[in-house]
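Once you've had a glance at the structure underneath, I'll fire off some questions.
Of the protein chains in this complex, all but one are displayed in their positions.
Chain IDs A, B and C follow the sequence of writing; residue 1 opens each chain.
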Amino acid sequence: MTIIFDLFAQILQMALVLLAAPLLIGFVRKVKAHLLRRQGPPIVQPWRDLLRLLRKETVLAENASWFYRAAPYFIFATTWVAASLTPTFENGLMFSWAADLIAIIALLGSARFLLALAGMDVGTSFGGIGSSREAMFGSLAEPATIMIVFTVSLVAGSTQLSEIASYMLAHSELRVSVGMALIALLIVAIAENGRVPVDNPATHLELTMVHEAMILEYSGRHLALIELASALKLLLYISLIDCMFFPWGMAPHGAGVVEMATGGVAFVFKLAVAGVLLAVFETSTAKMRVFRVPDFLGAGLMLGLLATLLVFVTRSL
Amino acid sequence: MEHLSLDIAQLLAGALVLVSFMLLYQDRLQGLINIFALHAFVLTLSVAWQAYIQHAPHLYVTAGIALIFKALVIPISLRTIIKRLRIHRTVEMIGGVGVTMLIGIFLTALSLVVMLPATASADPLAREDIAFALAIVLLGLLMMVTRRNAVSQIIGFMSLENGLILAAAGANGMPLVVEISVAFSVLIAFIIIGVFLFRIRERFDTVDLYHLDRVRGERN
Amino acid sequence: MSSNLLLISNALVSVPAAAACVLAFQTDYRRSAQINLAASGVTFLFALTLLLTGPENGTYLFVDDLNIVFIILSTFVGFTTSIFSASYIGHEIDTGKLTSANVRFYHAMYQALMCSMNLALLAANIGLMWVAVEIATLSTVLMVGLYRTPHALEAAWKYFILGSVGIALALFGTILVYMGAQPVLGEGYDGMVWTSLMQHASQFNPRMLNVAFVFLMLGYGTKVGLAPMHAWLPDAHAEGPTPISAVLSGLLLNVALHAVLRFKMLLAANAAAITPGPLMITLGLASLIFAAFMLYRRDDIKRLFAYSSIEHMGIIAFAFGVGGPLANFAGLMHMAMHSLTKSAIFFAVGHIAQVKGTQKIADIRGLTESHPALGWGLVAGVVAIVGLPPLGVFMSEFLVVSSTFAQQPLLAIPLVFGLLVAFGAILLRLIGMAFGEATESKESAVKASLVPLYAHLALVLLAGLYLPPHLVAWFQNVARLLG
Partner (left out) sequence: MPLYLALVCVGGLIGVSSLPIYKRETAGVAELIYRLCLGISALLFVAAIIPRGANALDLTLPLGLPWIGMRLHLDALTAFFLAVVNLGGATASVYAIGYGAHVSNPVRVAAFYAAFLAGMNLVVLAADAYTFLVAWEFMSLASWALVLTHHHDAENRRASYIYLLMASFGALALLMAFGVLGGVSGAYDFASIREAPRDSWQTGLVLALVLLGAGSKAGLAPLHVWLPLAHPAAPSHVSALMSGVMTKVAIYGFIRIVFDLLGPPAFWWSIEPMTFGAISAVIAILFATLQSDLKKLLAYSTIENIGVIFIGLGLSLAFKANGMLVPAAVAFSAALFHIFNHSLFKSLLFFGAGAVLTATGERNIERLGGLIHSMPKTAFLFLGGCFAIAALPPLNGFVSEWLMFQAILLSPTMPQWILKLLVPAVGVALALSAALGASCYVRAYGVAFLGRPRSDEAREAKEVDQWSLGAMSFLLGLSLTAGLLPGFFIDTISPVAKAFIGGRMPAQNEVGWLSIAPVAESRSSYNGMLVFVLIVASAWAARWLIYKYWSGATRRAPAWDCGYIEPSTATQYTGSSFAQPIRRTLGVIAFSARERLDMPLPGETRAARFSVQIQDRIFNFLYLPITSAVARISNWLNALNFLSIQEYLGLVFAALVLLLVGVAR
């Protein structure tokens, strides 16, 4: 009985993240538009775009290979799996033991690996530019993330997200190291999701693109999957931050329907807050030059390392 | 009598060292050969005196060899060689006579310092003898190091051998083997050197080793 | 004092002596090469019979465990070199580099050299040993000058002068030893005989022995080729006929080393005398490191390996200087391996210089392609000599380095440093010569005799993998004798 219930919760989670991700994008756009005194498209606009793309015929570049065609499915699948294993409304998902925090980060790494390769497949200069920059950002962001994971896991004594969440819920105290980790994670999240000031998701100005450059040649269903994956990734990062630093309202493992519903509401609320903050932040900053990004990410990495060191050193005191 | 024989032996050995210094000092080839003959003659006397006081008749043979070969045959043949090669001129030296003499004195002192304590238990006759012999050997070597001319080097080498003979003669009752070998080696050495001088003469204008060094392989 | 033993040791001296006399009158070079070979072979067989009889004393000659090692090695390398020499000299005659008169002289001298070396090893008496070493020097001087080129004469001249000075110093040392022994052993023959010297060594005047050892070490050390006295060695190796280079490196150096070891044992037996170890270690290390650096600038293949001989003599002197059962064992082993390997290398080098028509390293390339047998032979030889397993030199280097490092780590560091520097130099030259595009060969039709080359290498390989227990026990015994 519990198994069926757990399975249900897991499936619900998978469906929820899938549904919510494009809405989150739409919401952020809407808030940004409001901030700029524009009306903006409706929140469901990303979903409409996706469905339209899915319906369309896919145009493939002449020398695109099998890899190019297979990559979007796997990019999507990997990101989705990662997102489904991150607790959102309920703590202790059925499959949460399948991948701990490090594995989730690595799954995102797999997605990036595939995407960067896909960008190079057609053999255009823009694809290369995007992949190259993505690779550089990734090389700095990933270790920074690992350091953040170290900090949090050492504090919580586990790398399992559900364990971390319950620990954080039980010991809500202020720690310098955790605070540093939070800032570092915000930096990484901005970079990883290609938000301003690292990248501009709305731009199509060739030389400043990173993410958009990689997927320049994609169209139709492929493009839809990749867009969906990137939306999932944004959601995933917000859930990660929630789960590690603000796990309030999350339903404990084996909780009833009511608690789950509360958890769901809390999650939606937290998403909304994050979306607003993101929109405000994006509208108030300008995009930085590509070669400033390593400094930005380096700061994240250093913060992460500092936090880890603090945890290590204070452990025996 | 004992004392007197010791004194005479010492006197002769000392004279040999003195002649070694003369060799070191002499810078003309002609004179060098003459002094070498003197060196060999003093050696003869010394060895003969040893033969007399040790009652070792075989040492007279050694003395005879020294007299005939070293004091007569070798100087004469060397003289003809340098005549044929037309090298009667002055011998160049390295470092100047004064320094060389100083080094020589140092070497003599060194040999005394080294040998006298080492032979404390030995026959006093042998003690002095061996110390002087070492001095002669070292002076001969010094001469070989400082001279550039092949003939003077040979003379240096032979004075070194004279020192060896003096030592061998001074060692009481040293078996005949040594004398024979020494004589033998001197003989061979001379022949070889002669052969070499001849060959070298064939290829080079002078026996000066300085020129010989020029044709070393591998200089690049 | 068994009579058959004396027969054997006498035969070891007299067979080559007789052969030398016969060869002096033999004009046909083919015939004389055969006689040379036969005489060397017979000598080797006689040496082997020494294994069956035990150590014994004669009046003038004696055999103990120490010199059996040397004598067997020496006659064996003498024998294989005579095989190599036959084909080498044949080629030199064909190309007109040597006349038949030269060759007659050469063969006579070869046997004279063998005779004198055997005599030096077997001599029961320090005077006789000195005489034998002197004769060996003179005969090699004559052979080094065999080609009569200015370079050859110059090399012979240098060898002669330095060798004579060395031998004179050794004689002085010998006299001093006698004088040290005389108060104890009395006047006469006893004062020069090894066995009585060794028995009473502890009673000799230690200061006398100290001075004597200085002279003996420098005197015989000159012949060993140790560092400040080494100058004759590279030129003599490079300018003489290659079989003589092989004999010089493989045998003559060992004979001189044998003399040094004997006197070292004498000193070791006297507790009050200086320990000879530090002096040998210093000279050994100086030779090793000096030769190692000198290897880098060599552009003549035979000089290269001559310097390598200096290097290895340094290692051997070092090992004996360190002493103790392990290091002495290693020293003996290294000496044997070096003899075999270095002569094998010279066998290869001799033919290589003939086929390529030059001794310049820069003009020799791609040997493994143009002459696989010779080229791989050289590679194997060099691999052996630089101390790579599974060849025998590795075993001795293993023992030298590890035993030294366990005892005196600070001494092992310069040793290892020298080994590495030398390794780098030789390997660099080897790669240049054995690999790459092959250079043109001057002579394609050299009938190389590969048997001695590969026989030596096979022995060295065998020694690296398996040492017969008898040999080990014997070496260990000798190592113990050496103290």
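One rule holds for everything that comes next: contacts are C-beta pairs under 8 Å (C-beta built on N, C-alpha and C of every residue); 3 or more make two chains touch, one makes a residue touch a chain.
Since we're looking at a predicted model, the values are computed, not measured.
In the full assembly, the chain not pictured is in contact with A, B, C, by the touch criterion defined above.
The omitted chain makes contact with just one of the residues A:90, A:121 or A:199: A:121.
When the whole complex is considered, the residue among C:89, C:383 or C:459 that touches the unshown chain is C:383.
For the chain left out of this panel, the touching residue among A:47, A:89 or A:113 is A:113.
When the whole complex is considered, the residue among A:13, A:153, A:193 or A:230 that touches the unshown chain is A:153.
Checked against the hidden chain, the listed residues A:35, A:169, A:183 or A:309 yield one contact partner: A:309.
Interface note for the absent chain: among B:73, B:97 or B:110, the touching residue is B:110.
One chain of the complex is left out; on subunit C, the residues touching it are 157-158, 161-162, 165-166, 169, 207, 210-211, 214-215, 217-218, 222, 228-229, 231-232, 234, 274, 279, 290, 293-297, 324, 326, 368, 383, 386, 388-390, 394-395, 397-399, 401-407, 409, 412, 416, 419-421, 423-425, 427-428, 431-432, 435-437, 464-467, 469, 472.
In the full complex, subunit A contacts the hidden chain through residues 51, 54-63, 65-67, 73-74, 76-78, 80-81, 84, 95, 97-100, 102-103, 106-107, 109-110, 112-113, 116-117, 119-129, 131-133, 135-136, 138-143, 146-147, 150, 153-154, 157-160, 163, 206, 216-217, 220-221, 225, 290-291, 294, 301, 305, 308-309, 311-313, 315-316.
Listed by residue number, the positions of subunit B touching the unshown chain are 94, 107, 110-111, 113-114, 138, 141-142, 144-148, 153, 209-210, 212-213, 216, 218-219.
The rule we apply is simple: only the chains that are shown with their structure count from here on.
Ranked by C-beta contact pairs, the top pair of chains is B-C. Here the spacing of subunit B and subunit C, counted between their Cα centres, is 31 Å. Across the interface of their complex, subunit C is touched by residues 114-115, 117-122, 126, 130, 133-134, 137, 141, 144, 153, 157, 160-161, 163-164, 167-168, 171-175, 177-178, 181-182, 184-185, 188-189, 192-193, 196, 199-200, 203, 212-213, 215-218, 220 of subunit B.
Contacts from subunit C toward subunit B in the complex involve residues 125, 127-128, 130-131, 134, 138, 141-142, 145, 148, 150-151, 153-154, 156-157, 160-161, 164-165, 167-169, 171-172, 174-176, 178-179, 182-183, 186-189, 191-192, 205, 207-208, 210-211, 235, 238-239, 298-300, 303.
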